[in-house]
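A single protein chain has been removed from this complex, and every other one stays in its place.
Lettered A and B in written order, each chain numbered from 1.
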Amino acid sequence: MQNNSITDAMAIAAEAQKAAEFAQFTVNNLWILVAAAMVFMMHLGFATLEAGFVQRKNVVNILFKNSMIIAIGLLTYCLCGFNLMYPGFAEDSSGFFAFAGFGLTPPENGMTAEYADYTYWSDFIFQAMFAATGATIVSGAVAERIKLIPFLIFATIFVAISYPLTGSWKWGGGWLDAMGFYDFAGSTIVHSVGGWAALAGIILLGPRAGKYTKKGIRPIQGHSMPLAAIGVFLLFFGWFGFNGGSVLSADPELVSLVFTTTALAAAGGAVGAFFTSFVMFKNYDLSMVLNGILGGLVGITAGADIMSITDSIIIGIIAGIIIPISVTMFDKLKLDDPVGATSVHLMCGIWGTLAVAIFGDCDGCGTFGAQITGIVAMGAFSFLFAFIVFFILKVTLGIRVDEDEEEKGLDISEHEMAAYA
Amino acid sequence: MQNNSITDAMAIAAEAQKAAEFAQFTVNNLWILVAAAMVFMMHLGFATLEAGFVQRKNVVNILFKNSMIIAIGLLTYCLCGFNLMYPGFAEDSSGFFAFAGFGLTPPENGMTAEYADYTYWSDFIFQAMFAATGATIVSGAVAERIKLIPFLIFATIFVAISYPLTGSWKWGGGWLDAMGFYDFAGSTIVHSVGGWAALAGIILLGPRAGKYTKKGIRPIQGHSMPLAAIGVFLLFFGWFGFNGGSVLSADPELVSLVFTTTALAAAGGAVGAFFTSFVMFKNYDLSMVLNGILGGLVGITAGADIMSITDSIIIGIIAGIIIPISVTMFDKLKLDDPVGATSVHLMCGIWGTLAVAIFGDCDGCGTFGAQITGIVAMGAFSFLFAFIVFFILKVTLGIRVDEDEEEKGLDISEHEMAAYA
Partner (left out) sequence: MQNNSITDAMAIAAEAQKAAEFAQFTVNNLWILVAAAMVFMMHLGFATLEAGFVQRKNVVNILFKNSMIIAIGLLTYCLCGFNLMYPGFAEDSSGFFAFAGFGLTPPENGMTAEYADYTYWSDFIFQAMFAATGATIVSGAVAERIKLIPFLIFATIFVAISYPLTGSWKWGGGWLDAMGFYDFAGSTIVHSVGGWAALAGIILLGPRAGKYTKKGIRPIQGHSMPLAAIGVFLLFFGWFGFNGGSVLSADPELVSLVFTTTALAAAGGAVGAFFTSFVMFKNYDLSMVLNGILGGLVGITAGADIMSITDSIIIGIIAGIIIPISVTMFDKLKLDDPVGATSVHLMCGIWGTLAVAIFGDCDGCGTFGAQITGIVAMGAFSFLFAFIVFFILKVTLGIRVDEDEEEKGLDISEHEMAAYA
């Protein structure tokens, strides 16, 4: 009878342990879902930022592209992206390419079988929200002159194949992961990868008409600073989910540290861009401060979980300094990027990935060698992939609208509609 | 002494069990609250969507209506709506009407007495955020020509009585619930119900001046596509709370499945509307894609918790196909709906409710018979209720502004104020 009682007590205790673990599982899983919704909000951020930074005559077009990109991203990630990015590399594989098959494959015995902190569906939807980001970055950089359908074809192919493939090298447990490359939430895996693809598009498209004239560079101002500012604040908000959710659990210490480093790097980016643009241009340039905030956010992303407070602020400030210098440099190279996406995502993405090697402390990983290998390998692949796809589109469908269509604006020529009636 | 120790061990284990259950309760409750805040964001989505789709001269008016609707919704739900929608039908009642009394009635012995997963207050505030939605749907459909005060009177009566009464038939455990009608988060209970009321208003008001002329249909374009796009993205964001919160706990499998089906249906809606509107109109119509996203969201709402991935995408695509066809049809019928609310909420709400019978698998419930009964019963009641209220207002206060007021715009005639100075 006593033994029974002891067995009873143990059973009650084991039951309680199980209940506690389920509560822990529930809160971890909930955070991944809330974070996914916050990352979704970044797509509104990108849409408004890009809409604000383009001319009035190309606003419908950019909104159309960004509305379709999120749809394309979700559907292709469902069709093949998720299984290409997390294929479960065989141990003896090179860790370069594997594919777990088309469609989604929830584990047989319950959705949560292989998942310690969240369900299969939470994993899918969180990662799917990331997937379209690469194409969104390109969208802004090639705005105001690219044809709609070729762009959507590019976006589909890039999001379906290139982004998940390079991503698998690290997040899927591939060769870059094996060699110690460190990229917490994707300074390289998401942001610079999108930036390289944007650069390929910019090169093949050429600058907007009238941007680089014999008399010098003619700034083409965005049509709505409120829209651009709304975009940056929404991106800042969403980044708490982007970086915070990348902890992949609601771990109190890590998630709260990540919130703090993320916010302080953004603040540093604003300050760095404020002072640098004042020194360079002798004025108070809102576009630079806005892109400085984004630069700081991109910069901290690779190491948001391993940085000290001081390091985060320094990383942000340097990212902020990079912005006006990079924007000026790209303009000197006649690489026309209406929204500054290459400066924000490519340059600050590289900076953030390198910053892990400088400031980070992650027990042997994130060495300069590993970081540079990751930056170069993913950059080279993404650039070449995007270049080839854009090139094929250029020689087949054409990628650039006619001169008079560009002059009239894409809203009328592609959509027969004005953004503002 | 040994017995004492065993008793001690059992007590400690029971304590742990209680602590685990409270943690589970806390996370479930937190999710309902976060979801309520996300549903609140949908009201900003509606406000900006409708503001974007109306003419520049009627923007203050639509913002005024939407600001007041959320206030009216919260206050009337507090006054009578909550107790009308969840009256606790007596077992021998017909399940058609019951009322638990005016004001809120938190359970006596602690707020959580009768609540397993969340508090009385969480229940109230989550449901209250839903309540105003019906009136918001009407707001857009009758925009640009309805008088302010009659509209606000209608909104108050509809939200206070009609919405909670029809809602009680299912969510309050009434007669439709008893017969197996299935509507997870409200394709019918919230969306088509609002759409029917909108239709009643449209019929009694007549179209905007100059919309249907002898020369044919004159499209009246919305004044700001960025506002409309912001609205749709915010609605998409909020829908994660609308559908995800309707699980009524943070259940990891269900909430994550609902997030996934919801997002994929929205993506399907965009694609469906994109292709259909291209085939029908030979252009890339941003309004259609935006409403396609909303159509997909409305369509998945009735069965978001019981659909497979493929089914969700198909439901979304079909909803997207419905949008341009329905918009065209309503225009042919000279039923003038400036924002497409009847196509999105009424047509796709019906579609989503039927889709449960086609795709859903919920153990005997959600049959065609039950679904059609629910659609027809709630639709008929809401339409008639709204028709009668609008009709009484028409013959007493009048519901339509004068011709010259419509010409000048409601902002000046009703508010003596322009949206843009």
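Quick note on the criterion: contacts are C-beta pairs under 8 Å (C-beta built on N, C-alpha and C of every residue); 3 or more make two chains touch, one makes a residue touch a chain.
It should be emphasised that the depicted structure is a prediction, and the values quoted were computed from it without experimental measurement.
When the omitted chain is restored, the residue from B:I125, B:L257 or B:L290 that touches it is B:I125. Touching the missing chain, out of A:A266, A:L346, A:I375 or A:V389, is residue A:A266. For the chain left out of this panel, the touching residue among A:F46, A:F154 or A:F274 is A:F274.
Residue B:V60 is the one among B:V60, B:L176, B:V232 or B:V247 that touches the chain not shown.
Looking at subunit A, the residues touching the absent chain are 2-3, 6, 9-10, 12-14, 16-17, 19-21, 23-24, 27-28, 30-31, 34, 38, 55-56, 221-226, 229-230, 232-234, 236-237, 240-241, 244, 250-253, 255-257, 259-260, 263-264, 266-271, 274, 283-287, 289-290, 293, 309-310, 313.
In the full complex, the hidden chain is touched by subunit B at residues 2, 5-6, 8-9, 12-13, 15-17, 19-20, 22-27, 29-30, 32-34, 36-37, 40-41, 43-44, 47-48, 51, 59-60, 63-64, 66-68, 70-72, 74-75, 78, 103-104, 110-112, 118-122, 124-125, 128, 148, 224, 227, 230, 414-421.
Everything below uses one rule, namely that only the chains that are shown with their structure count from here on.
Chain geometry summary: the mean Cα position of subunit A and that of subunit B are 32 Å apart.
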